[in-house]
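Input: one structure, supplied below.
Missing here is one protein chain; the remaining ones are kept as they sit in the complex.
And now, chain A:
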Amino acid sequence: MSGHDHDHDHSELSDIELRVRALETLLTEKGYVDPPALDELIETYETKIGPKNGAQVVAKVWTDPDYRNRLLEDATSAIAELGFTGRQGEHMVAVENTPGTHNMVVCTLCSCYPWTVLGLPPVWYKSAPYRSRAVRDPRGVLAEFGITLPAAKEIKVWDSTAEVRYLVVPERPEGTDGWSAEQLAELVTRDSMIGTGLAASPEQAKESA
């Protein structure tokens, strides 16, 4: 912080609060941004675009073999079928976990993340500890999320450096035969679609309900 001479009216505000406020005021007064549009952007990501979109995609994969094939062939258009398109989801690729393989996604260079299906990324995804370690020590990272995989299971880490965004399709939990897509979607956690978690079992889902 560069001194206290500029904040006599708002001594409770931090340096960054003042900087952002000044920047927004300046850009608004110069006519580059329209304040109602800012409110609309915030509202959209707080209430409309989030991980439930991705959960619907995964549940459909688990219940519809044709959809699964379309998703693995061309995820962008298969996801668009469900209405999820646009910013940070222009070029989607889906990767499927199997008994022999676990997929995990990171962006070591910034914070690339499939906003259209998962919403905005959590703080840990954007943080230095995750970005530095996910590529070198994914099992150590998974352990911090409470996940231990069999030693023989291959770990595929996807470092999203391009505008291609990855969605992990977790393995379908056991004991869910005959469940509807709607019921299954409840088991699809946000972390399971990044690869730092697994889909919830029916028992886990019951406990957290």
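To be clear about the criterion, a contact is a pair of C-beta atoms (placed from the backbone, for glycine too) under 8 Å apart; a residue touches a chain by one contact, two chains touch by 3 or more; residues count from 1.
FYI, contacts and distances are computed from a predicted model.
Comparing "Ferritin-like domain-containing protein", "Xanthine dehydrogenase family protein subunit M", "Nitrile hydratase subunit beta" or "Multiple sugar transport system permease protein" against the UniProt entry of the hidden chain yields the protein name "Nitrile hydratase subunit beta". Residues of chain A that touch the chain left out of the display are 16-17, 19-27, 29-34, 36-42, 44-46, 49, 85-91, 93, 106, 108-111, 116, 119-120, 122-124, 126-133, 135-139, 141, 144-145, 151-164.
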